[in-house]
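Below you will find the structure I want to go over with you.
Every protein chain but one is kept in place in this view of the complex.
Per-chain residue numbering starts at 1, and chain names A, B and C are given in the order in which the chains are listed.
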């Protein structure tokens, strides 16, 4: 599903965010990406949906060479993915319902399909009563759940979530994780960058740890902190 | 320091965010505000710096009647506070250094003072090396620490932090909390809205819990979850 | 792109306009004012042109009698000419009438110290077939009492030369104003898009193609252009009425009013407005779609 080979990312201002990453994630896997702040988690995820391009190395997602993709093909890559952005990135001029509808319109869903799928997604994250609210009228946690709903709404084969529970209370966080787990069980590959040690420890999934752009740990059924042995 | 009497907040779209809140926080206290998402924590904090006005009830901060304050006096209220916003609210067109400098310029600090205090604040949150970066060039956690640095930089008598560790790893979160504790010990009143149960449990401070806009718990040396007894 | 998505994109454009009231107002009023100024200039230019054109028809064959010839003799000559083949009409213009008329259109003639009417009687001859003008003029030239015959050639040449200059200057003016209006309008559109750059980036991040982002914004530009054009047309109408009322006293202004129907003007403005709006949006979006 995902293959990174010797990937380096250097931002315009000279910051090296990733240093020779080699990594594969298979179809149907569920993996956490952890690491201290600024270690390169978001950068790694951004590579997958081509928000950043590697300065060196190859990135293959779903069999496609993302690093050398033509700009015109990028939208079609993104439509197959579900992405929860760390800063939500909800459309400020659209209310919750329209935000989700837009994501579905983009992939050409029919109006009836759109209504049904938005209804389902909002019910899943518990925001049905907020569907008329604009992003600035929602609390931080509500915005975060809205972002998650948008990522789920198009049944992605790969779900990428960057810090999806940073603004949620532990109970809601756990519910969201169960939701991601369900989606994973139904066949989607799920990648979650997080700082929430309780959740990582409780979920017992693959853990990929970054530090200053280096991959320093990759273990199945891992925990948030490396268990000293 | 802070006195809320029978405070109701109703937003334009009819959402009741706070329902008859009665609450006092004394000078020098350290209190956590907890509650599930959408329970009204941010709304409560926004009342204190007059981003929202109560639809009913009185809000007194620092001896000033915030609810009926003239718009022209609001800036002077805010200058005495340090505020960490849930969505950071860094100025996108200014780099980190300029963001902090702006907050100090506003209160009329001298250029030398500004240099010294920014240096100190950036060192405290560990962002000295990022001082030339613009917000969009920083990771989520770095932006969060930048927001914290800006709140600290003017030596506020009341520090209001809304979810200040949502994007930080547990170690950095704990360091930031120690920092807030230090500031509290030096005399400032500190109010922190958070979902981080580990931190709340470990700090053993006053805990104010909201639920659907009602105050449902207020205990000293409390924990994140109410201990069933 | 199927029908329902075209539908959606147009809908998008309209909610976009509704939710950005300030932006819409600023863009539309900028377009309206720019097109208004442009339209004013076009009207004045067309009016001047029309005035020139109207002068051309005035000259067919002018027959100036000798100074000695009196009105009755002139009338006799006119009757004779009127009976010639190819002549549509032959009207006598008395020297007094002509002089009065001349003084009216050339007020400064009087300040030149003229002590008597220097004009002769004359006959205005119109032919049925313009190609016969020269041969007719030559025939009339041989008649008794006729001093000079002008077959309109020279006047036509003179008027045409002036018309060419007026046309050239006004065409240049219209082009300069059109370029200016296009630039100002596309600037306004650029700024509204700049205000929404975040929004555009987010759309691209959820998988929208460039066209999916572009179409609603172009539709928006088209709507702004059309509304702005209609507003400009209303401004011109109102302004025209007002100007007509206040400047009515000036005789030479009446000759300048053009005869293009107001529906043509409206149509022209709307086409220009839509074209500028669409092109302005299209060009401006590019820079925001690059990444």
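Here, a contact is a pair of C-beta atoms (placed from the backbone, for glycine too) under 8 Å apart; a residue touches a chain by one contact, two chains touch by 3 or more.
Because the structure is predicted, anything quoted here is derived from the model rather than measured.
With respect to the full assembly, the chain omitted from this view is in touch with B, C.
The chain omitted from view is touched by exactly one of C:71, C:169, C:241 or C:267, namely C:169. One of C:36, C:207, C:221 or C:277 touches the chain omitted from the figure, and that residue is C:36. In the complete complex, the residue from B:69, B:107 or B:131 that touches the missing chain is B:107.
Interface residues of subunit C facing the missing partner chain: 22-23, 26-27, 29-30, 33-34, 36-37, 59, 62, 64, 67, 98, 102, 106-109, 111-116, 118-120, 122, 147-148, 150, 154-155, 158, 165, 169, 176-177, 180, 183-184, 187-188, 190-192, 194-195, 239, 247, 250, 287. Residues 49, 51, 72, 74-79, 81, 83, 85, 89-94, 98, 102-103, 105-108, 110-111, 150 of subunit B touch the missing chain (whole complex, contact as defined above).
By our rule, only the chains that are shown with their structure count from here on.
Within the contact network of the assembly, the step distance from subunit A to subunit B comes to 1.
The greatest centre-to-centre distance from subunit C, using averaged C-alpha positions, is reached by B. Chain A has the Cα centre that lies closest to the mean of all protein Cα atoms in view.
One simple way to say how far apart two chains are is to compare their mean CA positions; for subunit A and subunit B this gives 28 Å. Subunit A and subunit C have Cα centroids separated by 61 Å.
Chain geometry summary: the mean Cα position of subunit B and that of subunit C are 65 Å apart. For subunit C, no residue reaches two or more other chains under the stated contact definition.
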